[in-house]
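Note that this complex is displayed minus one protein chain, with the remaining chains in position.
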Amino acid sequence: MLSKIVRTTANQLIVFILIFGLYVIAHGQLTPGGGFQGGAVIVSGVVMLLVAFNAKELKKSLRESGLSIMESTGALIFAALAFAGIATTFFYNVLVGTPIFGHVPPTGANPGDVWTGGVVPLMNWAVGIKVVAGLSAVVLAMALFSSGEEMEE
Amino acid sequence: MDYMPLNFPFLAAALLIGIAFFIIIFKRNLIKLIMGIAMMASGVNLFLVALGYRVGGNAPIYTNVPPGPMVLPVPQALTLTSIVISVAVLALMLTMVIRIYRHTGSLDSEKSRRMKG
Partner (left out) sequence: MASLLAQAPILIIAIPLVAAFLTPLIGMRGDKARKALVVGSLAFTAFLVFALARDISITGIRVYTLGATAPGLTEPTGFMFPVRIILEVDGMSIFFGIIWAIVSLAAAIYSFSHIASETGQIRFFTLLLLMVAGGFGMMLTGDLFNLFVFLEIASIAGGALIGFRNRFGDTQEGAFKYIVVSAVAGLMVLLGTGILYAQYNSLNMAFLAQAIQYTTLDKIALALFLIAFAMKTGMVPLHLWFPDAYSVAPASITGMLVITSHACMYAAFRVCFTLYGGVIDGLVVGWIIIILGLLTMFVGVTMAVYQKDVMRFMSYHAISQLGYMWVGVGVGLAVLGTPALLAYGRDAMTGGIFHILNHAMYKPLLFFTGGALFYYTGTRDLAKMGGLAHKMKWTTVLYIIGTLSISGIPPLNGFSSKILIYESVFRFNPILTIVGIIVSILTLASFTKAFHSAFMGAELPEYKGGKEVPKSMIIGMVILAAGIVLITLFPSLIVSWALHPAADALIDHGAYINAVMGAVP
């Protein structure tokens, strides 16, 4: 565990990292980014906490079973969105034309409209959830591993 | 097709992949082996991104884009997927190396090979 100054700063900074990560996920269909990138940004926050505190402390709040459920949920939401179009084809974009994310973006340069992309933004969120859970589990497992402990089963 | 002048990115990619092959074949330290694979992945990714580059191109995103040509989006999507995959592969390999180290107390591939024959 590092000094109190580092820990307090980390506690404050994590909020900004979270917001930035969520922003990257939410604007995945408009700007560079998306589920994986935003998720990786959030996990970098987890790594910061891992350095500031230590693996054993963090393990108390991030349980492996919880992460595993979260990861599966993300993957299942993604698959469910893909299955939503099964009446026509798998991955068919069912939300096009509806008010939820259904706007058709103008062709060419435009200022960007968040309500576009159909199921793509929702899939970004699903991937984001999965990546946050999966990568945090990886990072945490490795930190515990190198400090000589195992994850609980 | 106009690629980038002087083909520098391709030369760099070939160099990276060549060095990576050398490392993978000749280095005995398992961590260095993993580094070699990471380098190889970077080389291939660089190759893919360089493929899609057009001189003076913008990022292939329509939000607030200035006028002009765009670079190809498909190789970038490929690169992204490949990065995600190499993250998983590298994490798995590192975990295994930690376990191997615990069992044998060594990172030398010659010493840890007990299954000859």
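Each chain gets a letter, A and B, in the order it is written, and its residues are counted from 1.
FYI, a contact is a pair of C-beta atoms (placed from the backbone, for glycine too) under 8 Å apart; a residue touches a chain by one contact, two chains touch by 3 or more.
Source: prediction; values computed, not measured.
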item: Selected residue (touches chain absent from view) among A:Leu13, A:Val51, A:Ala82 or A:Met142; value: A:Ala82
item: Where the unshown chain meets subunit B, residue by residue; value: 17, 24, 30, 33, 37, 40-41, 44, 47-48, 51, 74-75, 78, 81-82, 85-86, 88-89, 92-93, 96-97, 99-100, 103-104, 112-115, 117
item: Interface residues of subunit A (partner: the chain not displayed); value: 68-69, 71-73, 75-76, 79, 82-83, 85-86, 88-93, 153
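Here is the rule we go by: only the chains that are shown with their structure count from here on.
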item: Chain centre separation (subunit A, subunit B; CA means) in Å; value: 23
item: Subunit A - residues contacting subunit B, complex; value: 30-32, 36, 105, 107-112, 135, 138, 141-142, 145-146
item: Complex contacts: residues of subunit B adjacent to subunit A; value: 59, 61-67, 80, 84, 87, 91, 94-95, 98
